[in-house]
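Structure provided below as C-alpha cells; questions to follow.
One protein chain is absent from this view; the other protein chains keep their places.
Note that the chains are named A and B in the order they appear, and that numbering of residues resets to 1 at the start of each chain.
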Amino acid sequence: MGVWDKEQYVREGVPPFQDERRFTQVGKSVPKIDSPAKVRGEAIYTDDIVLPGMAYGRIKRCTEHAHAKIKKIDYSKALAHPGVLAVLIGDEAPKKWGMLPQTANETVLAVDKVRFNGEGVAAVAAVDEETAEIACDLIDVEYEPLPVLLDPFESMQRAGEIQIHEDAPGNILHEGEQVFGDVDKAFKECKYILEREFKTNMPQQGFLEPQAALANYDPQNGQLRLWSSSQIAHYLHRQISDVLEMPMNKIRVTVPTVGGGFGGKAEACVNEFVACLLSRKIGRPVKVTFDRSEVFYTNKGRHPCHMKMKIGLDADGYIQAVDFDNTLDKGAYAGWGIVVLFYSASMIHLPYKVPNARFRGRCVYTNKPSMGSMRGLGGVQPRFAMECMLDELAEMMGISPFELKMKNAVESGYTAVNNMYVPHTEYKRSLQKAVEKSGYLEKHGKLPFGKGIGLAGGYYITGTAYTLYMSYKPHTSVLLRVDTEGGVTLHCSAVDIGQGSNTVMAQMAAEALGVHFEDVHIQSHDTEVGTFDLGTFASRLTYATGIAIRDAAEKINGKLKEIAAGLLGCRADHLAIKDRKIYSIYEAERKSMEWEKVVEIAVNTTGSLAAMGHFSPPRRRGFDLTSGKRAQGANIGHSPTFGFSCQIFEVDVDLETGKIKVTRVTESGDMGTMINPMAADGQVEGSIVYNLGACLYEDQFFDKDGIHLNPNFQDYKMPTIMDMPEMDINTLTDSYDPTAPFGAKETGEGAVQPTFPAIVNAIYDAIGIRFTEVPITPEKVLKALKEKKKGK
Amino acid sequence: MKQLIALDINDQIYEVPVDPWDLLSDVIRKKVRLTGTKKGCEQGDCGACTVLINGQAVLSCLTLAIACQGKKITTIEGLAEQDGRLHPIQQSFVDYGAVQCGFCTSGMILSSKALLDSNPKPGREEIKRALSGNLCRCTGYKKIIEAVEVASETMSKEGVK
Partner (left out) sequence: MFLNHFEYFAPQAAKDALDLCDRLGAKAKILAGGTDLLNLMKDKLLKPEYLIDINNVDEFKGIFYEPGKGAVIGAATKISEIERSEIIREKYFALHQAAGELGSVQVRNMATIGGNICNASPAAETPTPLVALGAKVVISSLSGDREMPLEEFILGNGETALAEGEILTKFLLPEPISGSVSRYGYIGLRDAMEIDAVNLAVNLALGEDGRIIKQLKLVMGSVFPRPLVSEEAPEILIGKEFSAELAEEAARAASSESKPISDIRASAEYRREIVAVLSRRLLQEAFSAAQGEV
C-alpha cells in the first residue's frame, strides 16, 4: 500500500534500541482510517444528521445592499406563515463575537446596519427547509443605503465622511509597525536595491461541504449540544458560550465528518449561533445548512494585500535589509485580522537571513464580506512579493535565482532578528533537490519564447506560540487509555478535516506505545469525549498532538515496564516496547513478553491504565535582537519549528490568447519525518493545485455598489482535473527534526507558499514580463504582451 | 399533490411520496436516507451529487425525482458487494490516498464507474475528461487519477463490473 521505504528511517551504525528513528508505525503509508467509510458513502457529515422533531433554520440576507442602515424589520407575515416556528433578529443576540476577543465586533445578525452584501439580518426556524425559505422571503426589511467603500485606500481616505464601524476611526482595524535593526542605514550600504509593488486577489477556501450546524437545546437541564462542520471545536465552544451567555460546561460541541476547511471553518460561523439561538428559543433541534452562495457571503477567505517591498543586497548578494509595507483589505469585520497583519510581517524574516527589517501595515475595513484565515494565512502574499523580487535581484546581479536563494537561505539553529528561532531546516537541500530533479539550471533562461521555468521557496509555521485569548494552558492535551476491553483508545478533541490527523494520531500513538496503528481507537472531534485541543489551524496538529501523545505514552509505558520488569527479572529502564512486545534491550531473545499479556496483568492488579499528555509550545518573545526592544505583534509568527519547501513550475504561454498552461511542477519539501508519506504527498499535491487556482483563475467580484457578482462555482473558478499539471513530488525522505515529535514538522500550509511566485517567475522566464498582480488571467497576459511589443 | 412513486435505487425498490418539484438529490438524501450523495453547490457545477441513472453519470441536484420512475439509479451505497467488500474503485481510492475530506468522493467514484463500465482501459486523458465535472479541492487530483488507473487494471483482471 503506497510506498514505504523502511531503510530511509534506519541509520547505519546505530543500534536499534538507541535509534529513536527506527520506527515501525510512523513513516508508513497506511490508508486513512476514515476512508473506507467515505468511499462507501457512510461517513456522516453534519447535514446528514436528522434528529427527531428537528426544525430547519434559514438566514434572511441583505442581498440588495453592501452598506445600509436597517430602518425596520417586519417579520409578522413570516411568523404567521404556517409551519414557521420562530423568527430571530439581531437585537436578540447583540453580544459581539470574533476570533480575537480584543477585536470582536461581529454580531450574529446585523444590528442597526449591514456592512457587506449578503450579511444576515434575520433568521427563521420552520418545520422544513422549504417553509424556512418562503418565510425568509416574507420578512420585509427597510434599508437606508449608505455609501459603499470597496477599496481600502478609498476607505481610509473617505473615513471622515463614512465610517464602517463606530469604534474604528479611519476605517482602520489596526495599524502596526515593527522595526528590527537599522534599515535605512543598511540600505545605504547596499549595492543592489529593488523596490516593487504587489497586489493580490480575494480567493475563497472553496471547501466542497457548505457549512452546516445542528443545535439541540434541552430546556429541562439547560444543556446545549452543537454538531457543526468546524475546524475549531474549542474556539467555537468558547464563542457560543459567550454569545449565548451560557457556561461552557453546559455546552458540548461535536464535529461530525468535515468536508474540507482550509481555514474557512476556522472561525465561528453565523449558522452555528443561529442554530443554537433558535433551538433555545423553540426547545427543538434546529439545523442550519448553507447553500453555496451563503458560503461566499460568509467568505472568510484570503485578505487582498497591497504590498510595497524594498530589498537590498550587498555586493556579494547577501540580503541586508527588507522594508515591507502592507495594506490589507479586511472586509467588514475584524475576525482574524490583526493576526493576519502580523503574520504577514513575520514572513519576511524567513527562509532567508535578513539582518535588518521594517514592517508597516494596516488592516482596513471595507464593505466586502470579511476575510479570514485561508490556508497559508499571512504567508502567501508576502512570499509572492519576496520570491519574485529575489528572482529579479538575481537577474540584476547576473546570477541564478537558485544561487541567490542558496546564498541567503537559513540553516538549523538560526535565530532571526525578530527572535524567531529555527531549530531545524533542510531548506537548502529542498532547493537543491528541486533544482536537480527539474533540470532548472539547464532550462532557466534557455527555453524558447513562450515557455518558461520558475523557482520559488517558502516556509511555514508548525503551530503557534500563543493562544488567541490570554491563557497559559497547554495547547493540546490527550488522554491515552489502555485496557483489556477496548485496547488502546486515544482521546483528543482535535478535528480531522480531511488532512488525516486521526490517522496520523493513531500512527504516532501506536509508535509511542509500541503497538500497531490498527490497535488504536481515536476519540476525537468532541469537546466532551475528547480532551482539550486548540484547533485545526496553523499546521499545528501533528506536532502538538505528537508531543502530547508521547508524553502520555511514556507514562503508560512506565507502568507497563515496571510490571514487566518484575516478571522478566530485569530493570525497567532496560525494557523497550515495540511491535506489541516488551523486551530487554540487552537480552531481547531471552527476556521478552507479549505486550497484551503485560497489559492484562496490569489491569488485573491495578485496573485500567490511563494517562494524560500535554503540549505547550515554547513562548519566545518577539523583540529586536540588535536593540533588545520589544516590537508590537512580534510574538506572532513564532513557532516551535518550521517546514520548508521549494517548487519549480514550468509553463506554456499562448502568445496570442494569453492563456497560461502549467505543464509541470517539481517540488521538494522539508517537513521532517513524514508520519504518513502518502497523506503528506496528498497535502503537497493538493496545495499546489489549490494555489495554482488562486494564482490563475480565482477571484471574487463586486459591482460598484458592492454586490457580489460570483457567489457560485460557475464563475468562481476552481481548478478542475483538466487543469492539473504533472506533479513530481520529492519531499525529503531523510529530514528529521530532533526537537520535534518523531522528527515531524508541518506541510499542510507550507506547500501553498511557493506556488504564486514560482508561477510568476516561470511566466517571466517565458515572456519576459514580471506580473505583480494575481490572478494572472489570459486577458492581463495579452495586454502586457501588447504593451511590451509597443515598447512601454 | 404528493404521489407515491417507485424508485429503483441500488436494485431495491423504494416507494416514496414525492411532489413533482422534488429533486432527486433531496429525495435520495432525505426520504430514502442514503446520505452518501452530497450537495456541494446545487447548481450542477461541482459534481458532488453525481449518481448513475441507467449507468450514466448525471447530476441528481438537477434531476426531478418524479422523472426517474422505471430507471435504475445507482448511488455510492450501491457499489460495494453484498457482504460489504469494497468495489475495486472504492478499494483503490482507499489504498492510493485518493480520499481526503471525502465530500467529492461519492461523485468521483460514480463518475469513475460510469467511465470504466463503458471504457475499461481508459488512457490518462480519458480519465481526466470523464472526471472533469467533479471538483475536488483537497487532493490536487493526482491520486484520484492513479486510483482510477489501478481500479481499471484490477477490474479487468478480476472481470468485475
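By definition in this document, a residue touches a chain if its C-beta (ideal position, glycine included) is under 8 Å from a C-beta of that chain, and two chains touch if they have at least 3 such contacts.
Computed from a prediction, not measured in an experiment: that's the story for all the values here.
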| item | value |
| --- | --- |
| Chains on display which the left-out chain touches in the complete complex | A, B |
| Option touching the unshown chain, where A:Pro31, A:Gly337 or A:Pro719 are the choices | A:Pro719 |
| On chain B, residues whose C-beta touches the chain left out of the figure | 1, 19-21, 23, 42-45, 47, 50, 56-59, 62-64, 66-67, 111, 114, 129-134 |
| Where the missing chain touches chain A, by residue | 129-130, 133, 291, 656-657, 659, 696-697, 701, 709-710, 714-715, 717, 719-723, 777-779, 782-783 |
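Everything below uses one rule, namely that only the chains that are shown with their structure count from here on.
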| item | value |
| --- | --- |
| Mean-CA-position distance for chain B and chain A (Å) | 30 |
| Complex interface listing, chain B residues touching chain A | 29-30, 33-43, 45-46, 48, 75-77, 79-80, 86, 90-91, 93-97, 99-106, 109, 128-129, 131-145 |
| Chain B partner contacts - residues on chain A that touch it in the complex | 1-2, 29, 31-32, 34-36, 38-45, 47-48, 50, 205-210, 257-262, 291-292, 497-500, 678-679, 681-682, 684-690, 712-714, 718, 720-722, 724, 727 |
